[in-house]
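With one protein chain withheld, the remaining protein chains of the complex are depicted in position.
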Amino acid sequence: MQILAYFFPEIWLATGALALLTIDFMKPKARRTMTAAAYLAVAGALICIFCPWWEQGMGILPFVFDDFSLDGLTLGFTLLILTGTLVTIALAQEDETLKPNWGSFLGLLVLASLGCVLLVKARDFVYAFLAIELISISSFILVAFERRELAMIEGALKYFLVGAFSSAIALYGISLCYAATGTTGFGAIAQAAAQAGDARHWLATTGLLLVLVSFGFKASIAPFHFWVPDAYQAAPTPFTAYLSVVPKLAALGVLVALTSATFGLGQAAIHAAGLTKILAVLAVLTMTVGNVSAIHQNDLKRLLAYSSIAQAGYMMIGILAATKLGGSAVLLYGFAYLLMNLGAFACVFWVAKQTDSYDITACDGLAVTHLPFALTFTAFLLSLAGIPPLVGFLGKYLVFASALDVGWAWPVAVAGVLNSVISVYYYLRIAYRMFFVENRTGAAIAAPQGFSVLVLVIVLMLIGTISLGIYPKPLLALVQ
Amino acid sequence: MLEYSPLLFLLPLLAFPAILFGWRWLPSKGASLGIAVMGACLLWSAAALTSAIFADLILPYDWTVSWFQFGIYDVALGVHLDGMTLCMLFVVTLVSFLVQLYSLSYMHGDPRFHRYYAFISLFTASMIGLVMAENLLLLFMCWEIMGLCSYFLIGFWFEKPEAAQAGRKAFITTKLGDLGLTAGLLLIFTTAGTFSLNSLQEMVKLGYFPAETAFWAALLLFCGAIGKSAQVPLFIWLPDAMEGPTPVSALIHAATMVAAGVFLVARTFFFFEVDPAALHIIAYFGAITAFLAALMGTVPEDIKRVLAFSTISQLGYMIAGLGVGGPQVGMFHLTTHAMFKALLFLGAGSVIHAVHTNDIWKMGALSVKMPVTFITFSIGVLALCGIFPLSGFYSKDEILHAAAASGQWPVAALLFITAGLTAYYMTRVLVLVFLGDARDRERYGHAHESPGVMTAPLVILAVFSVFLGFLLHGKTWGGLVPVKLEGHHHEISVLIVALASSAIAFTGIFVAWAVYRKRVVDYEELRLKFSPVWSFLYQRMGFEHFWLFWAAASYRFSAFLAWVDYHILDQGLVDGWAVVTNLLSRAGGWFDRVVVDNLVDFWGWLTARSGQLVRGTVSGFVQSYLLYLILGVGLILALRLYF
Partner (left out) sequence: MPLLSLIIFLPLAGALIILMMDKEKTKAIQKVGLIFSGLALLASLVLLIDFDPSNSAMQFVEEFSWIPALNVKYLLGADGLSMPLMILTTLLSFISLIASLGIDKRVKEYWFWFLILEVGMLGVFVALDFFLFYVFWEITLVPMYFLIGIWGGPQKEYAATKFFLYTLFGSVFMLLSIIALYFASEPHTLNMLELMAQRDAFFAKGMTFQMLVFLGFYVAFAIKIPMFPFHTWLPLAHVEAPTAVSVILAGVLLKMGGYGILRVNLPMFPQATEAFLPFLIVLAFINIFYGSLCAMAQKDMKRMVAYSSINHMGYAMLGIASMNAIGFNGAVFQMINHGIITGSLFLLVGVIYDRTHTRDIDAFGGLGAKVPLYAGVMTLACMASLGLPGLAGFVSEFLCFLGAFGPWKLWTMLSVSGILITAAFFLRMIQKVFLGPLNEKWSGLTDMNARELVTTIPLAALTVALGVYPKWGLDLMNQTMTSLAQLVTKQ
């Protein structure tokens, strides 16, 4: 029973998902009930995270098994995942196209989140693989959820096929690891990888790399990012927002777990496994590809898709550092990313709802008609670009700090800061359209609406982005 | 009374804003204030000079007050008064006072009348400040403010493009010399850690100041004098400076501006003394300037331009005098020259006022119409020619004597020849303007004697031109001048030099008289015969072209740099990166579109044909992505092997 308490969130989520699907089956019109159930499931899970604490206080952490672990990082990432899911549900409420299959959307969403929560908790490749598959299968369906156009199905199909392929690779990698060590636990494999020199070492590291690819696919790390723009564009916007944040952070979370010093391996071992330098190359590649590709995007969702690729690249820096600082840097960056990226997607969603267009020109002249909105959107973009005093800067600061702390990784940090300069260019392109360009189309944008969930989401994200940027003490306390 | 000396500087200085902003509320548009202030200054300096000569005044007088600090250094505002200073102050205030008086009539009705008086006040104030300054920094500041005033006053009638151009030329040219002066100041301060002239003099005397540094400091200071005192090769601004109102020319050429350079050398003579080489250098500079300017003075038809060249030539004398005879000799000539040069310019102004032209060929026979101007002008000419017993004779003779005695034969020879040339071109002007026939009857008909407010200054200056030399001669300025150059190599009789110089001067006068009055030769024919020489002289011996060439070249260079800056540095190197990034981005897009799509099509075609996989482009896309996935895995494995 004691142990079960640690899995209350998962139980809640699973129950919630099943309940949702059941309601959908029984009473497909009961949308309010379904919404309430979804909030209940996710919020309940969120509360459940803290259950063990109430019982036994903070002293119980970390709580480590061979195949699961509940430490600060896991806790943090779980918090991220559930918050992200909550926000997604709120966004989805505003999307009329989701209404016909509301229950299944919510059910699958909660299932995907369940997979994410499991993933960050997993310390064994088999569990991790299962969790990934849970995420993937739910996501495949959700990407194709809005079957209005062929392109959307196409995007979903790509996502599915590429995903399936990467799963196969992961499975192969796991089998290699198993062949090398006779186990699928992270710890044992990492230990094997750390002992350089024998055949087992080679097998284990190669296997690790292949698994990495699979995680990289979820985290949209170059060169496994090709699916991202298509899938993001195809998916309903709330789910795009979800996809850009929740599964990505989950995958990054498990990568942190894999590499982090909390694992007891430390920098030297990972370094010996030759993983860090490859990770460094991948990080630089991811940032650069994401940023450079984003420059010429005119579709807001595609632009943010590439931006999210680049953001993953920055977080990779913290992972390759593989120190405690690096781990908390990634987690903190995750929080910042959650706030600003969901905020940005919410803003894009808002624009699209007003103008029915995802083209960048939809933003023209928004500063004149909707100054508060334009300022808010700009705040999210600047935060993504890492301009202080917004929370994104704090994330970047910690990530670069972790690289410099390691010493040898300073060129990655240099690449990172240069990339952030490039990124400013395309983030500012949106601000540029809002502030500098007059609205030539004359298409009157609706007057500012009153209260809506969407506005609430945007405001909350904005408050988070600014206040945590200025006063990050609670966030940092949480991260550490 | 000397404790009031700072007022001498402050009063005209404050008169500047008072006139500039308060002219509406002042009688006669502020001119009265300027004249009153200068009158008071004149009275003070006359009294001080008199009591100094009659020796009931303790000199030198020093007074300082802290100005500002930087680091451990403290710069003081200070006043230093000695015989030379007092004498100079008297000259400055006298000429300025007379010029302002004269301008009442000359500038009457000018729309910017008040501004004229304001700047004259500032001009004089800065000269007074320069003369009294105890420290080099203050001296330099006054020096530069004077440059600014000359800019405004020369370009006073700025609607005339020539005037505006002349003002700018004066400012820039003197500024070129000031670069050297600035460097000299830097060198001196870096070596000595002070700007105080008294301390510097003490240090040099006691040998704390390295001799070599002193030599370089002297030369750098002299650079400033080259610019301000219009020595070769920077004299080109002075002939143009006559674009300003004539009284301003009188002020510039007599008592301020150009005198400042000579005064600077005299004031910092202790640097020059250290190494005789420095003295030789300035002596040669002076002699060459004197000679070349005199040559150039023989050709212009503009009366003021002739006077301008004569100023340059006489400045050469002074500088040479400093080089061969020391401050006493140089400053003596400066003093007497101030009187008769102011006289000549004001006289010329009176003539121009009457006939409304500067061209001497359009004048003639004006002695009848303007007797006072004629007589005073003649006195000025004779004084300038160095005819006994006028003041020019005494001062010029001292220089010639010192030159002859110094053993610098080329210097002496050039100065002697110059004396003859001076007599020649001044007589030419005198003859063409006042004697002979009236060549332009109409202008002659309108000509009339100037009003008393203009002729009175002429008379006063004429009196000084006559007697000043006699008064100051041989008295070594009442023993006021602290420095006297020792070590003459050759004993030359004063009488021989006097006779020789007089003979040369008379020769010059005679030749000019013969050519222009008696017409023993036809000067038109002569001019045509020597046309290349004439035009060479007329074009200022190529100095003008030389500097214009450099000005144009530097402008072209700047245009080139601006081009480089914009096209290469900015658009090329900086924006180049943006372009590269953009290209990368586009290349990414192109890669997506062309390579990926084609690959996709190919793959799709292949798959469609082979029928092994699902048909259609949709799956084709995915397969290409899968392909990339495989490639990516391969890449990572490759990296794995590499690291």
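In order of appearance the chains are A and B, and numbering begins at 1 in each one.
We adopt the following convention: a residue touches a chain if its C-beta (ideal position, glycine included) is under 8 Å from a C-beta of that chain, and two chains touch if they have at least 3 such contacts.
Small disclaimer: the values here were computed from a predicted structure and weren't measured.
Trainee: Write down which of B:A164, B:I281 or B:V459 is the residue touching the left-out chain.
Mentor: Only one listed residue reaches the unshown chain, and that is B:A164.
Trainee: Have a look at B:A277, B:A514 or B:L561 and name the one touching the chain we're not showing.
Mentor: Checking the options B:A277, B:A514 or B:L561, the one contacting the hidden chain is B:L561.
Trainee: Which one, B:F140, B:F345 or B:F374, makes contact with the chain that was left out?
Mentor: Going through B:F140, B:F345 or B:F374 one by one, B:F140 is the residue touching the chain not shown.
Trainee: Touch as defined at the start, partner being the missing chain; which of B:T64, B:T182, B:N198 or B:T357 qualifies?
Mentor: That would be B:T182, which touches the missing chain.
Trainee: By the contact criterion defined above, which parts of subunit A meet the unshown chain? Give residue numbers in ascending order.
Mentor: These residues touch the chain not displayed: 367-368, 371, 382, 387-389, 393, 397-398, 400-401, 404-405, 410, 413-414, 417-418, 420-421, 424-425, 428, 431-432, 435-436, 472-473, 476-477, 479-480.
Trainee: What subunit B residues would touch the chain not displayed?
Mentor: Touch set of subunit B with respect to the missing chain: 67-73, 111, 137, 140-145, 148, 151, 155, 158-161, 164-165, 168, 171-172, 175-176, 178-179, 182-183, 185-187, 189-190, 554-555, 557-559, 561-563, 565-566, 569-570, 573-575, 578.
We adopt the following convention: only the chains that are shown with their structure count from here on.
Trainee: Counting only Cα atoms for the centres, state how far subunit A is from subunit B in Å.
Mentor: Whole-Å distance between the two chain centres: 75.
Trainee: Show which residues of subunit A lie in contact with subunit B when the two form their complex.
Mentor: These residues of subunit A touch subunit B: 154, 157-158, 161-162, 165-166, 169, 205-206, 209-210, 212-213, 217, 222-224, 226-227, 230, 274, 277-278, 281-282, 289, 292-296, 422, 425.
Trainee: Considering the complex alone, what residue numbers of subunit B touch subunit A?
Mentor: Residues in contact with subunit A: 578, 581-582, 584-586, 588-589, 618-619, 621-622, 625-626, 628-629, 631-633, 635-637, 639-640, 643.
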